[in-house]
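Next up is a structure, given as structure tokens.
The complex appears here without one of its protein chains, the remainder shown in place.
Labels A, B and C are assigned to the chains in the order they are written; within every chain, residues are numbered from 1.
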Amino acid sequence: MNAIDKVRDLPDAIADFVHEGDTIAMEGFTHLIPFAAAHEIIRQRITHLTAVRLTPDLIYDQLIGAGCISKLVFSWGGNPGVGSLHRFRDAIENEWPCKLEIEEHNHAGLTNRYIAGASGLPFTVMRGYFGTDLMHNTRNVAQITSPFGDEAITAVAAINPDVTIIHAQQADRAGNIMMWGIVGVQKEVVYAARHVIVTVEEIVEFFEPKFNSVIIPSILVSAVCVVPGGATPSYALGYYGRDNSKYIEWADTSKDRAAFENWLHAEIYDGVKSHDS
Amino acid sequence: MNAIDKVRDLPDAIADFVHEGDTIAMEGFTHLIPFAAAHEIIRQRITHLTAVRLTPDLIYDQLIGAGCISKLVFSWGGNPGVGSLHRFRDAIENEWPCKLEIEEHNHAGLTNRYIAGASGLPFTVMRGYFGTDLMHNTRNVAQITSPFGDEAITAVAAINPDVTIIHAQQADRAGNIMMWGIVGVQKEVVYAARHVIVTVEEIVEFFEPKFNSVIIPSILVSAVCVVPGGATPSYALGYYGRDNSKYIEWADTSKDRAAFENWLHAEIYDGVKSHDS
Amino acid sequence: MGLNHMTLDNSLRWSSDEIMTIAASRTLQNGQTCFVGIGIPSTAAILAKSTTAPDLILLYESGTFDTNPRNLPLSIGDGELAESALMVVSMPEIFNYWLQSSRVDLGFLGAAQIDKFANLNTTFVGNTYESPTVRLPGAGGASEIAAECAQTTVIVKQNLRTFVDKIDFITSVGFGDGSNYRKENGLRGKGVTKVITDIGILEPDSQSCELILTHLHPHTTLDQAVENTGWELKVAENLKFVPAPTEDELQRVRALVATSDKN
Partner (left out) sequence: MGLNHMTLDNSLRWSSDEIMTIAASRTLQNGQTCFVGIGIPSTAAILAKSTTAPDLILLYESGTFDTNPRNLPLSIGDGELAESALMVVSMPEIFNYWLQSSRVDLGFLGAAQIDKFANLNTTFVGNTYESPTVRLPGAGGASEIAAECAQTTVIVKQNLRTFVDKIDFITSVGFGDGSNYRKENGLRGKGVTKVITDIGILEPDSQSCELILTHLHPHTTLDQAVENTGWELKVAENLKFVPAPTEDELQRVRALVATSDKN
């Protein structure tokens, strides 16, 4: 029950907990996106993943292009503020590098699916999908009737990933995690998961009080990996800013298959072996 | 949109927002119980209230004994660590001072009823009440079947109080509220309410970062009343401790109707007119 | 999507993005809660907050609530949105406690396609859902913004590619097939009350819910509007002109846009 039990090298943690065919969720909404962990998954060539994430963002665009993901569960697939995710589009429009099955939601729906998973429920209820075409083109969404009055309500099925991977600012010596700033759905997707890998900027002696900070107790965490910069090119509030230029450059890098494959080899396969210590 | 619009004397706030026959919720789990506001309700002799609260505690025992509450929605009716709530028992067992209708839940159930209210839903789902006699002796609880698989799940109806009253440590000049320490169900019951009255220890220039602090934006608040000590004999973390002796003494004060009525006159009707400035 | 591409009309003192931003900004009222997206909505909201609506409460789906950015965010989850916010809440809270419980006065949306009943498509264009010609990002927070905000303003460029008779996919509901669709489907907000384009402003008819051209921008013509609409455009009897941007408005918009990393 102390940090020594949980601190692992990132390659070991990925090898131990992420397996071919798993359902994984790597969350972080714009902030604290666990890029280093994703790159390690690519490097280990783990495939046939069902990958869940509200915003595939560059992180899943890279995993999709590298052929790791065979099914994507998502709610908004763009490059935020820039435009398209080209690897995502190429997979859906042209099945390159392989067929990509999709299950599409909206943010509120996928968020509530995580809440149901975190709550140990088979489903939860929400107002949502009403009157849209998504209702008829997605799974794990159903209409039910309120037993109090007869209002129609949407039920969404729980998601319980085999592995959730997040990045956080800090862990303490006992293996507890602290993050602050925009925390999106990370708490829910951690509670919903069977295994949890957390990459952190650093290990600290004690946590300083912060507004809106979220603590993840050690008991929920399978492995803590110290990976400074592990959220680059997204950001870690209090550590480094978002590298917006990388998001803009990605439009070009990813647009063309050859350019993407060059990036994949240069930055991932032949790149320096991750940031982990 | 600044504090001047919202800061009121407690008697005015109660008179403006709490009316005969209203459904009210005064929350605070052991911590930050809004006693001063309850005493003002007694003083204004507002009656026929439907009063919702997980733990009636001394605060509702006093309102019940004073004849303000005609229906109680609750989940645990004891004097924590001491024993019975005698005014609550006298009302249920002997209809004194008037008949008390009850609707009884458990903590998880009532908590989820607040969550449904806060979420704008007619109901939400949970695992609970399964196999108990409460299932057959309470309203606003129903069994439904999961549309994914056919598991039986409990649905609980939303609660949306006419007025929620809470006590918090601080408000800022803009009328935003901050509380920390044990916050129970206060966030949910604030979001579920039509009107919200908040008594606070003090108004501060700005909020200091705290672990686990909860902010209630000004826009949710109908009135802010500065009432130092307004949670006594419960406590306000960072301001004063719980007066456990008052909880123990209450066993004697409340056991006997005459002793209770003496307390009611001495402390409330003829007492110093509240703590508000 | 095209929303962010600036096409400067050299004969004018403002670009189409600028006039859309300023028109959107003017619709915001002090004290409202406003669900903001990236791009023109952010610029419009920050402009309004710095001028006519200082107590406008901006919330983003990232969970940043009552945020006061000085720079224009590139993404919806920029650090400055968090650091300048009254509070940062989880997405469950933003979606369930704020949006779903109908606490938000106004939401802004864009679209790749819009029809005469203000239904919006941001999912795909061409062929089928399973095998689209162009795959777009999808719903994100848009479908619930369209459903639950008290009112929604759509900001979109007007042309035959976007203003179509039949959209390929209803991502977010405007008025469905007409006036009773929202109620029948449990959508509680009023729906789209304004569509602000580079040509003018359209508003739904109070009876039929069909979009009607109510305003032209100072530099545009009715012909332009008709030619750039893929259905038979109805025009308000008292068609008005949007007042020209003031120097102050233009200067503020340009200063804001200049703060964005993207430019």
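By definition in this document, a residue touches a chain if its C-beta (ideal position, glycine included) is under 8 Å from a C-beta of that chain, and two chains touch if they have at least 3 such contacts.
Everything quoted here is computed from the prediction, not taken from an experiment.
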Worksheet item: Who does the absent chain touch among those shown?
Response: A, B
Worksheet item: Looking at B:E20, B:E93, B:D256 or B:D270, which residue reaches the missing chain?
Response: B:E93
Fill in: Candidate in contact with the missing chain, chosen from B:S75, B:T199, B:T232 or B:T253
B:S75
Worksheet item: Looking at B:A15, B:I203 or B:L237, which makes contact with the chain not pictured?
Response: B:L237
Worksheet item: Considering the entire assembly, which residues of subunit B contact the chain that has been omitted?
Response: 29-31, 54-55, 74-78, 80-85, 88-89, 92-93, 104-108, 111-112, 114-115, 126-134, 137, 151-153, 180-185, 187-188, 211-212, 214, 235, 237, 241-242, 244-245, 247-248
Worksheet item: Going by the touch rule given at the top, which residues of subunit A touch the chain that is not shown?
Response: 1, 118-121, 176, 191, 215, 217, 219
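The rule we apply is simple: only the chains that are shown with their structure count from here on.
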Response to the item:
Cα centroid separation, subunit A vs subunit C, in Å, comes to 28
Discussion item. Show the residues in subunit B shared as contacts by 2 or more other chains, in ascending order.
Written reply: 119-121, 215
Worksheet entry | Shared interface positions of subunit C, touching two or more other chains | 87, 96, 100, 148
